[in-house]
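Left out: one protein chain. Kept in place: all the others.
Entry: subunit A
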Amino acid sequence: MTSAVTSGVAALINDRDTTKVLVTTDASGVPHAAVTDFVQCGEDGRILYFEPLESSVANRNLTASIWFDRQVSIALRTPADERFHIGARPLRALVAGPAFQRHYDAFRARFGDLDLATVWVLQPERVDDQDFEQARRRQAEDRPFFQHLDRIARHASP
């Protein structure tokens, strides 16, 4: 399966200085957002989320997502203020086996004495460039009704 993630976006995901926010929903649809350092993009274009806490809201919500086939989101903001949104679906929860154990060692080598509960394998389905200036210009051109009149009035109030 071709990934929606380009090599450029993959590099941003793997850049430690990029801020990443994982957004999940619980079984009732209640959203939860968490800033995380534990996201990585693999060579196959799939995203790996390393969950150190078995009891975290994100871990529970990802379980609900894989069970009920629901999307999760990852928002990125780079130091250069580039912004992306990635819609993804959990494909697999690695909790045991040789691949899990390799991740366990690598995770602890990087982050120290943390446990590793689950490696969530996420299949990206869409990537949206969320550059604000581009979005603003696009709306101004495509949706001219979406503005307040005072902003374009000849004698605008101060």
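Just so it is clear, a residue touches a chain if its C-beta (ideal position, glycine included) is under 8 Å from a C-beta of that chain, and two chains touch if they have at least 3 such contacts; residues count from 1.
FYI, contacts and distances are computed from a predicted model.
Not shown: a single chain whose UniProt protein name, out of "Radical SAM protein", "Transketolase", "Heme exporter protein B" or "Phenylalanine--tRNA ligase beta subunit", is "Radical SAM protein". The chain omitted from view is touched by exactly one of A:T63, A:T78 or A:Q130, namely A:T63.
Subunit A meets the missing chain through residues 26-27, 54, 59-60, 63-64, 66-68, 91-98, 100-101, 104-105, 108, 116, 118.
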